[in-house]
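All protein chains but one are shown in place.
For subunit A:
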Amino acid sequence: MYDSKGSGSTALKRLMTEYRELTLNAPEGIMAGRIGDEWTMTLPLSCWLISLSGPIVFSGPEGTPFEGGIFPATLKFPRDYPLSPPVMKFTCDFFHPNVYQDGTVCISILHAPGDDPNMYESSSERWSPVQSVEKILLSVVSMLAEPNDESGANIDACKIWRSQRERYNDIVRANTRKTLGL
């Protein structure tokens, strides 16, 4: 009743700026692009302000079993973005210690300090409005190369990554091939 709920215009303005930056200067190693339609807005009926209707696409980093793959993911932004972080989800089969089986990415930058679903180290990078979509994407790229099995989201993946690295690589490579329709 006291809360105007906000129109989300700050969030929208910020996202448009970030989007422009990302299209003009995509960081190296990321094919962050948008496939499909324009940004769409879902208004305050739900708590989402904006979702990228087309997926962000990752190319798997060289030297990892993700190499060569094209991994679609979505980012969904809360109405009070960038005060709160977005949620990132791979929309393809994705086997990784820090990604839940439903595709939701669980790394420290996607959580505000004090919000500790997986007991991150206190020094790890957290969400605050100084972060951005670009920084999230860079963190995800480094997550692909270096999983953090201390704060795992997929325990099976953690175990296999830790003790049966070849098997882990095989599973990931199989997913990678799947993303290419092979």
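What we mean here is this: a contact is a pair of C-beta atoms (placed from the backbone, for glycine too) under 8 Å apart; a residue touches a chain by one contact, two chains touch by 3 or more; residues count from 1.
One rule holds for everything that comes next: contacts and distances are computed from a predicted model.
Not shown: a single chain whose UniProt protein name, out of "Putative exosome complex component RRP41", "Ribosomal RNA-processing protein 42", "DNA replication complex GINS protein PSF2" or "ubiquitinyl hydrolase 1", is "ubiquitinyl hydrolase 1". In the complete complex, the residue from A:67, A:80 or A:149 that touches the missing chain is A:80. Touch with the chain that is not drawn comes from one residue among A:21, A:62 or A:146, which is A:21. Looking at A:70, A:92, A:112 or A:145, the residue that reaches the missing chain in the full complex is A:112. Interface residues of subunit A facing the missing partner chain: 1-10, 13-14, 17-18, 21, 46-48, 76, 78-80, 82-84, 87, 89, 100-102, 104, 112-114, 122-123, 125-130, 132, 152-156.
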